[in-house]
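Quick one: the structure is below, questions incoming.
Removed: one protein chain of the complex. Kept in place: all other protein chains.
Moving on, here comes chain A:
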């Protein structure tokens, strides 16, 4: 090839780009290739089970028997709350779930925020206290649920025992036997478990607030409360939106704690949608019906996600270049 100039190729050396080449090296497709593994994992472990669950809810599948498509019949069985023949237990579980989620989330937020602010102060043994706060979060759920089960036991409850010894009550409190006591007990346990996550996340948020902002506000005449109200809280809203979305989603779909403590009892007073779905689908074997209950959670969750979606929108003050 003595006559071929450098940089110029002779005809046979030019290979026309094939379709496959383009798929391989095109920038847009490159992104697709990088996304593919993650997408496959999501499809396999999230989309497929979800789709399968929704499909099951339209069948009369039972354990050991693949069902046939029966349309909305499972949902008709559940009914709407004002129907005469609606499934009362299901609607009780919806009510329980909403109460459980709302009360637990609100209280977790209040306590979590308070703890975060407290931990953000100059305390002796700060690191130690911060790690102690994390303990409820670190203990496996079932383990802490069993501990609460004992704490709330009708005979051996340490609370009843202590109150009796102080002479405040004369017989044991029936924590898990009375519907409202049981609800309060499981909500309490959920709060105990959930507070550390919120407290530590908000603490991380608080630590990003520059101390000189507080100093500036103090010189501007702000009291401690006004410092919180006009500086801390507004700066914390983005992280509050994130952490509360997670908290609401996890609380709404809670299963372990209830199952370990009360199994939905007494008389279904602590049944959540998740536990009821499990009971109907796995224990009673009615996969279709259980799937319908589980699927009924989706609209609630979507609603929660929508709320956070709008809450999470970058606020106007977060926009714009951070140029210095």
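Methods note: a residue touches a chain if its C-beta (ideal position, glycine included) is under 8 Å from a C-beta of that chain, and two chains touch if they have at least 3 such contacts; residues count from 1.
Rule of thumb we're sticking to: contacts and distances are computed from a predicted model.
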{"item": "UniProt protein name of the chain not shown, from \"Acyl-CoA dehydrogenase\", \"Cytochrome c oxidase subunit 1\", \"Electron transfer flavoprotein alpha subunit apoprotein\" or \"Sugar ABC transporter ATP-binding protein\"", "value": "\"Sugar ABC transporter ATP-binding protein\""}
{"item": "Identified contact with the non-displayed chain, of A:86, A:206, A:235 or A:249", "value": "A:235"}
{"item": "Chain not shown, touching residues in chain A", "value": "210, 212-213, 215-222, 226, 230-231, 234-235, 315-324"}
